[in-house]
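Here it is: the structure, laid out below.
Removed: one protein chain of the complex. Kept in place: all other protein chains.
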C-alpha cells in the first residue's frame, strides 16, 4: 500500500493552533472557570469553604442538575425544551398533591404526568416536524395552566403531610448531604453512561450532528427524539418532586425562568446549542459554576442577586460565539 | 418526460462498472432506484438473482447495497470510529458500547484500506478526502456485495484519489461489485472494466470500456456521433457578432481549492464566449468565481481594466456583471414573491426614492420586459412559482436586464425549458450580444455552444485545456479537447 491518508495537511500551523485554543476553551472553559471561581471564593470568603455552605451548595445544585441532565440530551439532538421550568413546578405540585395518598403516588404521579407532557413534545417535534422551541413554548404555557387549574388558580398550596415518608426523600441526609444530592449524582452517572456507552447515546449524537445522514444510516431518529423529550419531562418532574419533598409543599411560583438556567448551564458546560456534541460532565460543571457564582454574589451581600443572570447571559454569549468560530474553522462538509 | 425509460443495468461480482451520462441522463434516478430511495414504476431489481424491493434506504444497505455519495453522509462531530460503526457498535457483556474494541476494529479496518488516522478524532477535523474514505470503509465493512460510488473523487486531492483507487482495487479482488459514477475520463479508463451510458433517461450503450475510445464515449454521452456533424440551424442563434477589440471582462488565474485551477478568460463587448466541458469540469465554478459567489484562493477579475473586490456579489453587480444561476429554484427565483417583484428585485434602488418604491416606474419596467421577453403571465402579480420553467427563466433574465448590465454570465440558460422558450432565449442572447453585451454562455448542449458562441473555452478538471474559435469551432475538435486528447 503506497497511498496513505493522515492528518489534513492543508491547515496552516496558526489556524490549527487557533482551532486548538478555541476547542480547549469551548470544551474545558467551564471547568477552568469553575476551578478559578472556587479558588477565589475559597480564599476570599471564609464561610465559602465551610461544610454547611458546601452542603447547601450541593443541595441547591442537585435540583437544577436533574433538569439540566434531560436538557443536555435534548440539546444534543439539536432540539430545545423551553417547557422544563413549568413542568418542574407542575411536578412539585403533583408530588405534594399525591403525597396524601402515600409515597408511591407522590413519586409516580409527577413522573407520569410530566413524562406524558415530554412525550407529547417529542411526538410533535419528531412526527410533525414543528420547531422544537415553539412546541415547547406552548407546553410551557400548558403546564403552567395545568398547575394553576389543580391549585385553584395558584391559591391552594398542597402541603406534604408531616408524617409522610415522602419528606425523607427531600430532607434525609447522608453525611450531612441531602438525598437529592445523591439522587442527582446517580442520575448524572447513569445519564453519562447512557450518552457515551449505549447505542441510544450514539444515535442521540448522530441525530443532532447530521440528521439526514443518521436517517440514511438507518438510525431511529424519530424514536430518539421522542425518547429525549420524554426523558426531559420525566427528569423535570422528578426535580419538582424532590423540591416538593424538600420544601414539604407544592410551591406554585417556582420554576419561572428555570428553562433559561438549564439551557445556560448546558451550553456553558460545552454542549453545542446547535446539536451533535456535548457531555453530561460538562453540564454538571456548568451547574456548579452557576451556583458557585450565585453563592459568591450572595456572600458579598451588597451585590444584587440579579447579577447572576447577567453573568449567565454573558457566559452564554461568549460560549456561543466560541462555538460558532470553532464550527467555522472546521473543513466544510 | 420520464426520468428513466426502460433501462436495464447489470453488474457482476468483482466488476468495476462505470455509469456515465450528462445532467438529466437518469444516473441519479437509477442510483436512487437501486438504493431504495425511489421505487420504479415498472421493472425490478434483482440481487444475486432474487427479486428485491426496498421501501427505505436502510433496507438496501441491509441487503448488501451500500452507497457513498458525493457529499459525505456521515456525522462530522463524532469520532471516526463511531462513524464507522454507527448503529452497529460492538458491545460488552453488559450491553454497553465497547469503545476499546470499536477503536481497535476501526483502526484495523481503515489501515486494511491504507488509511492511517487517529480514529478517536472527530470526523469533521479530517480533510474531506479522508472523510470520504471513512464513508467508503463504512460502506464496505457492512458486508456489502455492491458498492455504488457517486462521483467520489469530485472533492478529493490527487493523492486521495490514489488511495480511493487502491480501495476500489481491493474491492475488485474481494469480488465486490462496484458501480462507479464519474465524469473524469482518466479515472474511468484507469479503473473501470465495463461502462453503461445513459442519455435522456435511456440506455444508449453498455459494454466493455476498452472497446470504446475516449472520443466515442464523450460523443455518446453528449448524444453525438463523431462523423455526424449536423448543419447549422438547429438553434435560434444567428451569425457571429461584431465584437469590440478590448476585453470588457477578464478573469485572471482564478483558483479555488480543487475546483478551479488557474482559470483565465476574457470577453469583449458584443462577444459570446462559450464554456465547454463535462459536468464537474469547473464551468459553473468559473461563473460563480467571476461574480464573487465562490471564495477564491487566488486570481482577479477585471472589468474595463479595473480590478473587482473579491467575494462581493454586490460589487460585481455594480460593475455591471450579472450571473444567471444554474439552479433556478435554489438560486434564482424567490418563490413567495410575484413575477413583478422577482423582476425588479435587483433594480430596486433605481426604482425608488428615499427607499420608497415607485409603483409607476416599477410597472413600466415590468411591462416592458414582460412584453419584450414574451413572459406568459396572467398578470404581473402572479406568484413566480406558478410559472413554467421557461417563463421563470425569462423572469430571471428580465431581473438582470433591468439593471442594464454590461456582462451576463448565463449558466445553462436553456436547461429544463420547453422548445419554444428555448429558441426565444437563444434568440435573445444573440440580440443582447448585438447590442454590445459581453456574454459568457455555459451549456451542456453542443449545438448551443457551437452555434451560439463566437469563441469556446474548454475546461477539464477545473483548468482551461483549450480555446477554439473561427474554423476550429467544430464538434470534433471540441469533443477531442473535452476528452483530453490532442486535437
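We just call them A and B in the order they show up, numbering each chain from 1.
Keep in mind that, in the parts below, a residue touches a chain if its C-beta (ideal position, glycine included) is under 8 Å from a C-beta of that chain, and two chains touch if they have at least 3 such contacts.
Note that in this section contacts and distances are computed from a predicted model.
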| item | value |
| --- | --- |
| Undisplayed chain, where the name is taken from the UniProt record, one of "cytochrome-c oxidase", "Archease", "ABC transporter permease" or "Integral membrane protein" | "ABC transporter permease" |
| Touch criterion as defined above, residue of B:146, B:198, B:325 or B:417 at the omitted chain | B:325 |
| Of A:72, A:227 or A:308, the residue in touch with the unshown chain | A:308 |
| Hidden partner chain, touching residue among B:399, B:422 or B:460 | B:399 |
| Positions on chain A contacted by the hidden chain, ascending | 80, 124, 128-131, 133-135, 137-142, 144-149, 153, 256, 260, 263-264, 273-274, 304-314, 316-317, 320-321, 324, 328 |
| Touching residues (missing chain, whole complex) on chain B | 291, 293, 313-314, 316-318, 323, 325, 330-337, 341, 345-346, 348-349, 352, 355-357, 359, 399 |
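Everything that follows uses one rule, which is that only the chains that are shown with their structure count from here on.
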| item | value |
| --- | --- |
| Separation of mean Cα positions, chain B and chain A [Å, integer] | 45 |
| In the complex with chain B, residue positions of chain A that touch it | 1-10, 193, 196-199, 201-203, 205-206, 209-210, 212-219, 272, 276-277, 330-333 |
| Chain A-facing residues of chain B, complex | 56-58, 61-62, 71-78, 82, 86-87, 89, 91, 95-97, 99, 114-118, 122, 124-131, 133, 159-160, 162-163, 166 |
